[in-house]
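All protein chains but one are shown at their positions in the complex.
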Amino acid sequence: MLKINNLTKRFGGLAAVNDVSVEVAAGQINAIIGPNGAGKTTFFNLVAGAMPPTSGSIEFNGMDVTGMAPDRIARLGIARTFQTTKLFEQSTVLDNLIVGHRLRTQARLWDVIINAKRLRDEEKKCRAKAAEVLDFVGLSHIGHRYIADTTQEERKRVAFALAMATDPELVLLDEPAGGINPEETENLAALIRKMVDHGITVCLIEHKMDMIMSLADKIMVLDHGEKIAEGTPEQIKTNPVVIEAYLGSEEDVEA
Amino acid sequence: MDAFLQQALNGLTLGSIYGLVALGLTLVYGILHVPNFAHGALYMVGAYISYYIMVDLGLNYWIAMLGAGLFVAVLSVLCERLVFHPLRHAPPIHDKIAAIGILLFLEAVVQMHWGSDFRRMPTPYTGILEFGGLVLPAQRLLIIVGAFSIMGALHLYLKKTMTGSTIIAMAQNREGAFLVGIDANRVAMMTFAIAGFLAAVGASLFAPINLGYPAMGHLVIMKAFVIIILGGMGSIPGAIVGGLIIGFAEALGGYYVSSTYKDLIAFVLLVVILSIKPTGLFTKGVR
Partner (left out) sequence: MDRIANFFASPAMKVVLLAFALIFPLIAGSEYQIYVMALAFIWAIAVYGLNIITGFCGQLNLAHGGFFAIGAYVVAILTVDHGWAFWPAFVASGVFSAVFGFLVGIVSLRLKEHYCAIFTLCVGFIIYLLLDKWEALTHGSLGIINIAPPEGFGLIDFTRTIPFYYLVLFFLVLAIVLVSRISSSLVGRTFLAIRISDDLAQSLGINLMRNKVLAFVLSTVYAGLAGGLYAGVVRFIGPAEAEVVHTFDIITYLLVGGIGTLMGPLVGTMAITWLTQAVQSFEEYRMIVFGPMLVLLVIFMPKGVVGTFLTWRGRRLASKAPAKEGQTRVGDSATSSKEASDNA
């Protein structure tokens, strides 16, 4: 589904991502791990179109999407979340999700001015989608609560829901379990598995090893911008290069 | 040819003043990321204080200039402490609105005190020098010499003194500067003080050949912003060179193309350049 060929991104003289090639198969949970500063988020940014690569190519479902604008890539079916969840604090949970389906609608300003039927239909569609994804992530009961009053885990789920409202084929999750406790982490992992069961391919960056090991179908390890290992959790766990990379840095591997 | 040289001299005069004002502005913007719209008001206050000291108090031109410089330096620091410092973590739009508030206030105070009619500031240097066909009023020579001397002095100050180097350090790398224990507050105050001083001195130098009125800072400040965008934020050479470019463009353009629209030149330049290169002419950094 997603083919990355020799992807490189340089900032000045420094290569944040260096000649990385990997394939992401559909319907799987792919994890990207690596010490801090390994280039994981930069990698996501490249795939999501937030920045153009210096060299290399990205193919999505056979189409070359290298250097495409992020909004176009979103419309093609790649959604993402961010390390710091950004949501509209003063709105309700449900309200936040409605704009998620916007990219699948056609309504324009003119439709708003004349209150066109197309607008009303599409708003209904977006609301329905919002309710649907909210239910999927198990937060229907707090649909009317203001974001400002939700917990960190709930906000992460809302971010997932928002990404899912775009009807994606592939979702990139950047440290989805950041800042939540172990029990909440397990809930989130279950949610990710549920997403995959529903036909979405997931690619995630995480530092929580136990979550990764039990969740991922395939793991790619980055260090200093380069891919140093790739394989199943079993293979990665025992890979001496990986262990070296982690012990070599100050990375705290959670037991 | 004579006319050309004559206008070139005019351009040099204009450019020196613009450079001086832009210099202060670029320091503040480059280091503190505050686009101080009130800088034009500081310039204007400098001119009026100078006028006051010279005309109302009857003191010497140089004392007036120095007095104005110090007064505006203090005023500038007050702005920093009372307004920009509390807003340093606020969204950038607040800085701009606050600067506008200061600008409006200062203009209103000056207007209340001195009225809104035009003032001509006297100068002891009314002589005219002649260099083989070229006419150079003494005041203009003073402007050129004065402006460049000050810029030179500033350059020395920044490069050779301890406090000067802290300012440069902050301009180049804020985080690093903090790490080595540079006091951001002191640097902020010094920067604003210097900027205010430069603006006031520039105004005092320039006022005798121009008229003074409460809104006199508007044009100058906008051109100064154009200059620092063209020359690069925080770049001292950029401010000076940019000032000269604009000065020459205006003088030559005003003479050869159109005198009515000469003020437009700087802005048209800005529009053209930003349309082509949205990051400005010389941006090295990520900002």
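Going by the order they are written in, the chains are A and B; count residues from 1 in each one.
Definition applied: a contact is a pair of C-beta atoms (placed from the backbone, for glycine too) under 8 Å apart; a residue touches a chain by one contact, two chains touch by 3 or more.
Since this is a predicted model, take the numbers as computed values, not measurements.
Visitor: Looking beyond the chains shown, say which of A:Ala15, A:Val99, A:Ala131 or A:Ile228 touches the absent one.
Guide: If we include the chain that is not displayed, A:Val99 is the one touching it.
Visitor: Just one of B:Pro86, B:Pro122 or B:Gly176 touches the chain that is missing; which is it?
Guide: Of these options, the touching residue for the absent chain is B:Pro86.
Visitor: Looking at A:Ile4, A:Val17, A:Ala31 or A:Cys126, which residue reaches the missing chain?
Guide: Looking across A:Ile4, A:Val17, A:Ala31 or A:Cys126, the contact with the absent chain belongs to A:Cys126.
Visitor: Give the residue, chosen from A:Asn181, A:Ser214 or A:Gln235, that touches the chain omitted from the document.
Guide: Touches the omitted chain: A:Asn181.
Visitor: Which positions on chain A touch the chain that was left off?
Guide: Per the touch rule, chain A residues meeting the hidden chain are 48-50, 69-72, 74-75, 79-80, 82, 86-91, 98-100, 102-105, 107-109, 112-113, 115, 119, 122-123, 126, 145-146, 148-155, 162-163, 166, 179-181, 183-184.
Visitor: List the residues of chain B that touch the chain left out of this view.
Guide: With respect to the unshown chain, the touching residues of chain B are 29, 33, 35, 37, 82-83, 86-87, 90-94, 96-98, 100-109, 111-112, 218-219, 222, 225-226, 229, 260-261, 263-264, 267-268, 270-271, 274-275, 278-280, 287.
Going forward, only the chains that are shown with their structure count from here on.
Visitor: With chain centres defined as C-alpha means, what is the inter-centre distance between chain A and chain B in Å?
Guide: 49
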